[in-house]
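Here's a structure for you.
With one protein chain withheld, the remaining protein chains of the complex are depicted in position.
Order of writing sets the chain letters: A, B and C. Residues in each chain are counted from 1.
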Amino acid sequence: MYNNIKIGLLGGDLRQVALAKKLASMGFETAVWGLGVGGSDMLGEAVKCVDFRSAISSSSAVILPLPISADGLRVNCPLAKDSEELRLTQLVGLLEKNTIVLAGRLTDETRAVFDSGGIKIIDYYESEELQIKNAVPTAEGALAIAMNELPVTIRKSKCAVLGYGRIGKVLAEMLNNMGADVTVAARKSTDRVWAETVGCNSEDFKEFFKSDEKFNVIFNTVPSCIIGKEELSKIPLDTLIIDLAASPGGIDVKAVRESGHKVIWALSLPGKCSPFTAGEIIGDTIVDILRREGVVS
Amino acid sequence: MYNNIKIGLLGGDLRQVALAKKLASMGFETAVWGLGVGGSDMLGEAVKCVDFRSAISSSSAVILPLPISADGLRVNCPLAKDSEELRLTQLVGLLEKNTIVLAGRLTDETRAVFDSGGIKIIDYYESEELQIKNAVPTAEGALAIAMNELPVTIRKSKCAVLGYGRIGKVLAEMLNNMGADVTVAARKSTDRVWAETVGCNSEDFKEFFKSDEKFNVIFNTVPSCIIGKEELSKIPLDTLIIDLAASPGGIDVKAVRESGHKVIWALSLPGKCSPFTAGEIIGDTIVDILRREGVVS
Amino acid sequence: MYNNIKIGLLGGDLRQVALAKKLASMGFETAVWGLGVGGSDMLGEAVKCVDFRSAISSSSAVILPLPISADGLRVNCPLAKDSEELRLTQLVGLLEKNTIVLAGRLTDETRAVFDSGGIKIIDYYESEELQIKNAVPTAEGALAIAMNELPVTIRKSKCAVLGYGRIGKVLAEMLNNMGADVTVAARKSTDRVWAETVGCNSEDFKEFFKSDEKFNVIFNTVPSCIIGKEELSKIPLDTLIIDLAASPGGIDVKAVRESGHKVIWALSLPGKCSPFTAGEIIGDTIVDILRREGVVS
Partner (left out) sequence: MYNNIKIGLLGGDLRQVALAKKLASMGFETAVWGLGVGGSDMLGEAVKCVDFRSAISSSSAVILPLPISADGLRVNCPLAKDSEELRLTQLVGLLEKNTIVLAGRLTDETRAVFDSGGIKIIDYYESEELQIKNAVPTAEGALAIAMNELPVTIRKSKCAVLGYGRIGKVLAEMLNNMGADVTVAARKSTDRVWAETVGCNSEDFKEFFKSDEKFNVIFNTVPSCIIGKEELSKIPLDTLIIDLAASPGGIDVKAVRESGHKVIWALSLPGKCSPFTAGEIIGDTIVDILRREGVVS
């Protein structure tokens, strides 16, 4: 179905490995570079290239990792041999003008490199669909952390989920399905009603931090500092706190150092806990983008 | 309600800590020895004794750990200081004849020590109710292992559960609630019908090992060797195998060493993964036994 | 807590009965008229008035039914004796200017009657929270209809849910929990991703009506005509169609008459199937409004 369309993948981690395998299995001619993994079976039908030039040449689309770069200069290649490296400027010079580049977590700087080279680049991480799908591996990763850390079972434990966005929704329901007693704290009353509808308790943040309820674990998904010195003073020291919110996160680091609470900052869980699933999700998104851009029909 | 009844706890791990706290919270006068934990809050109202004699004296019941002994001679005291040790024979000599002793996983030898001393001893680990309740922390522990090991999410993953006893039932349903695609392999057709009724697929073992289905993870709960050289030859090398069956377990160790499959032997999960919950479960069982024995009404 | 605050309820059905009982149980001095029900126990602490004047007098708030009126002239009193009737204009004349009136499903006409009288009136049916809460009794009512009509169990049946708004979300998940094979048809791709996330299949409407899948039941929640002659021609005659969308509904009535499909138009299910729950939901909403309006603190 997607035969005769070549896609080049450069760099990345296990997510890109799963992504390459998926694209190849769909029929794309898939060439990878900078994924120095042994098991060819892990790459399926995808072909490994020793030189990035061969991966790029005559590719309709070039896919860069998530994040695109660790240092803002070179393509992020955690699995590559030290000898293998590719600078973004160098890459731009090699690309044909009509090639579409897809990458994750672009910064203004990295984006500028491609713009100045007249290369169209799209950030697949900005896809709302991808963000929703990522909520599942994120929630599972958070659940696994709680299971590993807590001396009690999730079943019958008291869990709090702060925030009811994508991750909050999926996590609260997952905990609920595991038999936990789940309380969702959310600002919007409609979010609280939805949480109640799926079987959770709900409170606004003021009620939540005022109440004397004791939780085994508190999961934060709110990306603004809502747990400071005063809030921590209300939380028992043996309550585990897991912060899932993107940096700067929702918990005052300095206050925690003083209070002595156990806090686990858990970021990028999809890539860490379920790289293959995360890669498949990126694959779905990339195919949608390629279709939207007319690269595939 | 249980005031004026003294119970002595000797040795044990975090399960005994939670158990002591629970019994004390119920009103029992609870005296512990050999649980050298710092936080008195962990023990709640229970009282720590420096000498086991004071923990024992005038106790209506004495509770020993699970397992009662690691070497068959001394009470199992993993949390105690090296100086602290108590030989079973010594303990028997100290007990008043009307004291009831409750312990876990008695062997003929350890039981004999108490019989010969004319001390009534009951194995709380033999309680069917305890075994059923333990299926939850066991299943959660198994789920956590799978989440930690698999590169994919449990949701949408293909999971096989071999055996449909207590653990198989709870684990299969838990995986199902997590959104996995669960196949139960069981010998009895009625077990298979029950598995289908709760939303799983089912096969007998012959069908299971003949089929070419590829699973992300296989959980074994059958306590007899059902996965040998031939069965392993049908299982892909990237399928994770988790053996939950009591020793000798269900997988041929020698065959695995040759085949190179990744097998995780996961035993005593309740105590390892959810010690507090496991301690509470032991507490429920002990109160039932004390009631049955007329120690409490 | 709400003592010394009088509320008058006029007319309505069993929802108003449950509402009156709830408000009275919360401490409001609750006076009802036009709910000619026998069992005083059904009304709990609420007091029945023979004359609407006594129900109204010195009430901080007056609550009218959902819908407020059947004929646009008189308060909707399905449970009242024929002799009992109250015209909206008459009511407005009796109300003190500072009284707040709460009613459901106001029309421009009915609203005008109160505006012209200088009486503040609020439509509690417009509350987003109420609409979300009503999704549960609506979904349960729809499930009950399907159970009553289908010759197969919901478990393992193939169910389609058209639209993924409030009712679609709750209904799809409820069917899923019952073990049905659920397909959600939705326009927005993010809605489809959410439906997949909770374990349903998803398609856009074009795919849905093109596919040859055979469903036991199709639930429509889309309030615009999406099932016309052509769509019906693709649906087997033994597929049950349940339309939950507000009038004009989503199915072309004329086309159905020709095609001979079995269609059930199911409207106002909360009031019909779960009047007490619906009344409680209205009660929650009314208390929120009274708090917002400063009638209660």
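Methods note: contacts are C-beta pairs under 8 Å (C-beta built on N, C-alpha and C of every residue); 3 or more make two chains touch, one makes a residue touch a chain.
The model shown is predicted, which means the values in this text are computed figures rather than measured ones.
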{"item": "Option from C:Pro151, C:Gly260 or C:Gly294 whose C-beta touches the chain left out", "value": "C:Pro151"}
{"item": "Contact partner of the left-out chain, one of B:Leu35, B:Ala135 or B:Cys200", "value": "B:Ala135"}
{"item": "Option touching the unshown chain, where C:Ile119, C:Met174, C:Val217 or C:Ile289 are the choices", "value": "C:Met174"}
{"item": "Contact with the hidden chain (one of B:Ser189, B:Ser211 or B:Ser233)", "value": "B:Ser189"}
{"item": "Hidden partner chain, residues of subunit B it touches", "value": "128-129, 132-133, 135-136, 170, 173, 189-190, 193-194, 197-198, 288"}
{"item": "Contact footprint on subunit C, counting only the chain that is left out", "value": "14, 18, 136-137, 140-141, 143-144, 147-148, 150-156, 174, 177-178, 273-277"}
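One rule holds in what follows: only the chains that are shown with their structure count from here on.
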{"item": "Central subunit by CA centre of mass proxy", "value": "A"}
{"item": "Superposing rotation of subunit A relative to subunit C, computed on C-alpha atoms, to nearest 5°", "value": "180"}
{"item": "Same or different residue numbers at the subunit A/subunit B copy interface, by half rule", "value": "same"}
{"item": "Two chains sharing the most C-beta contacts", "value": "A-B"}
{"item": "Distance from the mean Cα position of subunit C to that of subunit B, given in whole angstrom", "value": "50"}
{"item": "Distance between the centres, which are taken as Cα means, of subunit C and subunit A, whole angstrom", "value": "40"}
{"item": "Two or more partner chains touched - positions in subunit C", "value": "none"}
